[in-house]
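Heads up, the thing below is written out as structure tokens.
With one protein chain withheld, the remaining protein chains of the complex are depicted in position.
In order of appearance the chains are A, B and C, and numbering begins at 1 in each one.
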Amino acid sequence: MATDPTKLSMAQALNRALRDAMAEDEAVYVFGEDVGPLGGVFRVTDGLTAEFGEDRCFDTPLAESGIVGMAVGMAMNGMRPVVEMQFDAFAYPAFEQIVSHVAKTRNRTRGRVGLPMVIRVPYAGGIGGVEHHCDSSEAYYAHTPGLTVVAPSTPADAYFLLRDAIASDDPVVFMEPKKLYWGKDEVDLSTPEPPIGRAVVRRPGTDATLIAYGPSVPTALEAAEAAAQEGRSLQVVDARSLVPFDDATVCEAVRSTGRAVVVAEASGYASVASEIVARVTERCFHSLAAPVRRVTGFDIPFPPPKLERFQLPGVDRILDAVDDLQWEDQ
Amino acid sequence: MATDPTKLSMAQALNRALRDAMAEDEAVYVFGEDVGPLGGVFRVTDGLTAEFGEDRCFDTPLAESGIVGMAVGMAMNGMRPVVEMQFDAFAYPAFEQIVSHVAKTRNRTRGRVGLPMVIRVPYAGGIGGVEHHCDSSEAYYAHTPGLTVVAPSTPADAYFLLRDAIASDDPVVFMEPKKLYWGKDEVDLSTPEPPIGRAVVRRPGTDATLIAYGPSVPTALEAAEAAAQEGRSLQVVDARSLVPFDDATVCEAVRSTGRAVVVAEASGYASVASEIVARVTERCFHSLAAPVRRVTGFDIPFPPPKLERFQLPGVDRILDAVDDLQWEDQ
Amino acid sequence: MADDRDLLPSEQPVRLLDETGSPVAGASLPFPDRDRLLAAYTSLVIGRRVNDQAGALVRQGRLAVYPSSHGQEACQTGAALALAEGDWLFPTYRDTAAVIARGVDPVEVLTLLKGDWHAGYDPYAHRVAPQATPLATQLLHAVGVAHAARLRGEDTVVMALCGDGATSEGDFHEALNFAAVFRAPVVFFVQNNEYAISVPLARQSAAPSLAHKGVGYGMNAERVDGNDTPAVLAVLDRAVAAARTGEGPQLVEAHTYRMQAHTNADDASRYRSKEEVDPWEARDPLLRMEAYLKRKRLLTKARKAEITERAEAVATAMREGVSKDVDPDPAELFAHVFATPTPQLDEQAAFLADELSREGN
Partner (left out) sequence: MADDRDLLPSEQPVRLLDETGSPVAGASLPFPDRDRLLAAYTSLVIGRRVNDQAGALVRQGRLAVYPSSHGQEACQTGAALALAEGDWLFPTYRDTAAVIARGVDPVEVLTLLKGDWHAGYDPYAHRVAPQATPLATQLLHAVGVAHAARLRGEDTVVMALCGDGATSEGDFHEALNFAAVFRAPVVFFVQNNEYAISVPLARQSAAPSLAHKGVGYGMNAERVDGNDTPAVLAVLDRAVAAARTGEGPQLVEAHTYRMQAHTNADDASRYRSKEEVDPWEARDPLLRMEAYLKRKRLLTKARKAEITERAEAVATAMREGVSKDVDPDPAELFAHVFATPTPQLDEQAAFLADELSREGN
């Protein structure tokens, strides 16, 4: 395993994480649709069949409930399956398996049967995809007790979160922001990112806190950069781990500024963003100078490519929300 | 149609609503598992096959995706299907059909194909059911743009909301609180309850507002009654319509008291309760004397019967939350 | 392609005994041996006793609900006895008798229906998966367990049970197809008891039999009289052997009948008549087996008494165990959601503990 920092795209970092995990632990198996010779439609599993053989990384029949259900059985029987759902909306056929089994098995067996498995879900918009290819589906999983749910925002984060997810003795739903697959960044494999369960302050700031995750983190950072030009100092927290959530880091950040905006791409109603607003408000009420604002997708099905920019949280919309945080009361 | 007030259980009121709707509109079809000769495991469809014939109310093969998918086609082709999912967790196999088609069809066809259909979901706990029979699954639907989601709390409400749902030109997910099926109450069929989209103040009060829906409404009312004994006046709002949500009524209620507790049975994380906390806080921030509190299920799979009472929001827990609303600041 | 007709199951269900318990002529399979038959009879008697006892416990309010396999005990017996120790059984809610026949403590099995916890036994102890409620979902888990074993070179066979109704679910299809494509050593054993709660078989399928579904997966399929214990055993033995020796997954449909209501909460009179049920009394698997064993002089009075006594002992232990009031600890609600509780669950557990301490619990 090389330890020099190297430039990797998020897709490459994920590929590297799979390779390293498979090399280290022969209980790790990768399967799904087109993950074998093709290497996945996003090439995240590129080369794994060639390197580890057809038993370790293989294509299945085209059936998502089947993929997740089979993974449950393999996890019951000593393996650490990592399955790929080809796109967000194509994980829905597996919903019953995920909610009724993946999430509940440890609990229903009184801790006797754990399911160390990872369900990778390429998700969200920003790539001009047609309908059913751009859903932000994290709330469905985050609402379901028993699932760990994470979303990386950088290649390094992707590498270490995926290693962590595979090493976890519990099932992890691993949300991969599609639009970040191709962006390259330095990855220092010798310096781990914080583990699952920890949020990270990606940019310090004093006037207000932006809380984002996954595809919205780079946008939040851009917004903070733009705000800095205008003399406003925005802190950016990357939640990363939606379940378990890092209340300590997030609340400390919010208390330090007294103002917050939650940024997320999913439709806002009954979403992870709602949860963050609710829990931050519950915990930081008297430190807040203004209600926590949300910048989320509208409550509409994901738009066609030509209109998706109106749905995605953008820099201006975030800055408008920040402007709205009742600065006049200061 | 009789117009005298009669005592009906919620199951009977729902049955009456189905009968009246089928009699009035021959496009209404009822189907699902065991809804025919058996009359449904909760007897909500009792007698419909006998009265309207095997074409109008019929049993299907045992497959929920099939049931919902077939309903989509029938709705495309001029009918108003009303389907029953036998229990909350057994609707999950239909999740893809619900999210990718039921919710999206009007939008994706630019308004050309509407789907007037109702998916009835007996849901939530409180009846000592075994695992997979007690899920509070409303957040999955409420988070999905394009679905109308309602939950009645009284027999009269059940009757009129279901009539409304069947008459709606859009798909409605109709959440039926199982534990309220058998409780009887006066139903005056000549006095409609407010339509879908409207919340109802079930009890006036001045000190704090309880916001509840479905199975939690009677508990909230009980709590208000108990609080009254102790000299505290609690207002109870029944949200009823989770989507669309009645911001006006709910926020007016909260502003009038300045304090609020949201009561819901589902696990709290990324739930409808989170949403209510978030939107009420966003809208009423400066009227609030304390952060809006939540009394929800814990973030655990629904417990076995012997332990379910610890998961369900109870009167004491609600009163504790009310006590917690920082009264000392008054 | 020339041999796709081989994929069709036999025209009639395999039978070794007729309804009076006499061996049928020209049977396609040999009888299991004497020891196996006696073991099967023992299991039948215990299975029936377990069903009766559970019914009584429901009436006494000790169990909330019980889906009885009364009348299906030959299938329950076969499913358990056909397996070797290292094999796996994937049962449904109706297969309590099979789970017990495999060695799991009845009281632990009934934890679920008593309401103390969900799955009450350790699935690894006897290699019995938790009883499945969401229909057909467990069939995929069975495929996964079998595939994992095969990848490791183990000769494990997995017996996956489901009912006629469950064959309509998408997961049934996906499980059979995955098993066939990966040649996973699974025996899919469908107990066709003619009903899914109130819905008769004709509403589930228009195929000549459920075994015919094997053709669409290129899977060997067989049909058996599900009330004929030696036949069930013989057919399952063959299927297990085939799966074990690399012939791929097998589908077996047993034709049987659900003698009682779906559960005690069900009212079967709403959807079927006494006239329909009555003839099945005569096909009772226990009576048939007993008649056969007696005719063959394999069942002495002493033997029978001994078996009855064993069954009584099981029933007594069940009665006593289930009647013991257990007070599950609410703290456990937070203990098994994850391997290590999250900070949020720790908070919630503390909240509940505080609440309980204030209530003086």
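In the analysis below, contacts are C-beta pairs under 8 Å (C-beta built on N, C-alpha and C of every residue); 3 or more make two chains touch, one makes a residue touch a chain.
Predicted, not measured: the structure shown is a model, and the values here were computed from it.
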Chain not shown: contacting residue from A:Asp34, A:Glu222 or A:Glu252: A:Asp34
Identified contact with the non-displayed chain, of C:Tyr217, C:Tyr257, C:Tyr271 or C:Tyr292: C:Tyr217
Touching residue (missing chain; options A:Ser9, A:Thr60 or A:Ser136): A:Thr60
Residues belonging to chain A that touch the chain removed from view: 33-34, 36-39, 41, 59-63, 65-66, 89-90, 92-93, 128, 130-133, 269, 298-301, 303-307, 310-311, 316-317, 320
For chain C, residues in touch with the removed chain: 1-2, 4-5, 7-8, 11-12, 168-174, 177, 180-181, 183, 202-209, 212-219, 248
Hidden partner interface residues of chain B, rising order: 29, 55, 60-61, 63, 65-66, 68-79, 81, 93, 96-97, 100-101, 104-114, 145-146, 148, 168-170, 197, 243-245, 247-248
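By our rule, only the chains that are shown with their structure count from here on.
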From chain A, the most remote chain by mean C-alpha position: C
Where chain A and chain B are represented by their mean Cα positions, the distance between them in whole Å: 31
Chain centre separation (chain B, chain C; CA means) in Å: 36
Overlap residues in chain B, where contacts from two or more other chains coincide: 65, 89, 92-93, 131-132, 269, 298-301
Touching two or more other chains - residue numbers and ranges from chain C: 117-118, 134, 170-171, 332, 337, 342, 344
